[in-house]
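For this depiction, one protein chain was excluded, whereas all remaining protein chains were kept in their positions.
And now, chain A:
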Amino acid sequence: MPENPFPETAPTTPARPLRLGVAGPVGVGKSSLIATVCRALAAELEIGVITNDIYTDEDARFLRSAGVLEPERIRAVETGACPHTAIRDDVTANLLAAEDLAADFAPLDVVIIESGGDNLTATFSPALVDAQIFVLDVAGGGDVARKGGPGIGRADLLVVNKTDLAPHVGVDVEQMVADASAAREGRAVIALSRTDEDSVAALRGWLLDVLASYRSGAHVAQDPGPMAPHFHADEDGVGVLHSHADGDHAHAHDHDDAVAR
């Protein structure tokens, strides 16, 4: 019996690679971003990748064919048509795959987990990942960042992807980043294009910072939460904006979902 009966759930076992989630709607460029990260860091980091396709192993095959990692380091897990569940409510399949990758290619530095593209509300459970990136693209429209949601608001990093397309879709990238930064109360935002070297360097730097922080024990996994922050009035009629991800479940409030629990 190993010393620690739950190596896969220990929050920061130094021996365990950093687990990084990449979430966001279908088509925003999650797989491409992972390929970009692998390309930018393959020389200095040992990386493994897990994909959560909905119906095929398309993402895993795309990444293998991108030639950025040994094909064996890229694994697909089935999600039973519930990509949302597989990264939040029941992360078992992903945890086991992450554990296997880490053991098969020890010592790994990072295991990157791509969510099966779901909607704006899908985020990773901190039981699965230490940090997560939420990806949007400019083609989805400049106002998406303002609309918010748990991933947009509280993922460790928000990527506004495909900035090279901005002129073609009439989106003001600076404005979109400013909106996103406001919605995120200053959390990190990177405007990315795989063809823009500086933006790739920024992404690379962000990941290395998170890894260093994780290794030093300073990094604390954040749960963006399954719900968007929401607004409800207190007794004086003064609004309180709060999010259920901030560890504030204990305070008494009487709106619908609290009653339903």
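One rule holds in what follows: contacts are C-beta pairs under 8 Å (C-beta built on N, C-alpha and C of every residue); 3 or more make two chains touch, one makes a residue touch a chain; residues count from 1.
Criterion: contacts and distances are computed from a predicted model.
Missing chain, UniProt name from the options "Branched-chain amino acid ABC transporter permease", "Formate dehydrogenase subunit gamma", "Urease accessory protein" or "GMC family oxidoreductase": "Urease accessory protein". The omitted chain makes contact with just one of the residues A:C82, A:A139 or A:A202: A:C82.
Residue A:D90 is the one among A:E46, A:D90 or A:D164 that touches the chain not shown.
Residues of chain A in contact with the chain left out of this view: 1, 5-6, 8-9, 54-57, 61, 77-82, 85-86, 89-93, 95-96, 99-100, 103.
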